[in-house]
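Of the protein chains in this complex, all but one are displayed in their positions.
What follows is subunit A.
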Amino acid sequence: MLGSGRLGRLALGCVAALAASAPAEAQDRAVPPLVFTGIPDQDESRLVERFGRVAAYLEAKLGVPVRYIPVKSYPAAVTAFTNGQVQLAWFGGFTGVQARKAVPGSQAIAQGAEDAAFKTYIIANAATGLKRGADFPKDIQDRTFTFGARASTSGRLMPEYFIRQAFPGKSPEQVFARVGFSGDHTRTIQLVQSGAFAVGAVDYSVWDLDTKAGKVDPTAVTVIWESPTFPDYQWTVRGDVEQTYGAGFTEKLRTALTGVTDPAILEPFGRSKFVPVSNAAYEPLVAVGRSTGLLD
């Protein structure tokens, strides 16, 4: 009989557990902090550093509590935005398009000054003997190739688009001996530098940041091609923030972000400043997304 008593208590405990978790959520709703996230596109320590500073800055500027929530993948950032767990996000070009498509009324409000004309670098391991050129390096064919994250703009969408243009009628899997998805740009650089992959596509700003941080060995990995420019990263906000924090909050947020002058905040982003932007600026990516089949 002892055993049945234990199991009964187990069941009771479960009910108690559920009951206890409900009021905890209700409490959060009473004082809603503005929660934001960012796509995990590079070394996590740099993300923690930059977003921690943004949170402190926004909290002071907006007068509402601001919290940063870390995520482990690009789609997790988009999901947090679509189900309303975060109201604001630092998205890449493509994840921003995905998020705004899923949440009607959401707006791109600010981008880095560099994001209007962003670039992909194609990088190659020195052992390949590939040299830098102005035209798309068609001799990367049949080598191993790594993208960044699957939903990355500069690490997947745009390079895939350029590859499909250079090799009409072929998918990357048909062009290369092996195709990988490294997960983030820092990792892409490491994989090509170590020779695990011969060639890779990387965000030029992360390349510059990692070069400055001394993480790139120029004798082992070099840039062999610089892509034409395209729009990339931006801050996107949900439409319902106006109901939660009052009319005009979106503008207030835009002003706060474009007013960032502190290099301590901007440097970890690899941006000189943030400038206003609108959804329309990202229309070219929608077309590219459709042509590569990544977007319906």
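Assume contacts are C-beta pairs under 8 Å (C-beta built on N, C-alpha and C of every residue); 3 or more make two chains touch, one makes a residue touch a chain; residues count from 1.
Keep this in mind: contacts and distances are computed from a predicted model.
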| item | value |
| --- | --- |
| Among "Quinol oxidase subunit 1", "Xanthan lyase", "Heme exporter protein C" or "ABC transporter permease", the UniProt name of the subunit that does not appear here | "ABC transporter permease" |
| Absent-chain contact - pick from A:K131, A:R178 or A:K212 | A:R178 |
| Contact with the hidden chain (one of A:F197, A:Y245 or A:F269) | A:F197 |
| Subunit A residues touching the omitted chain (full complex) | 1-4, 6-7, 9-14, 16-18, 20-21, 24-25, 28-29, 32-33, 35, 43-45, 67, 69-76, 78-80, 82-87, 98, 102, 144, 149-151, 178, 180-181, 187, 191, 194-197, 294-296 |
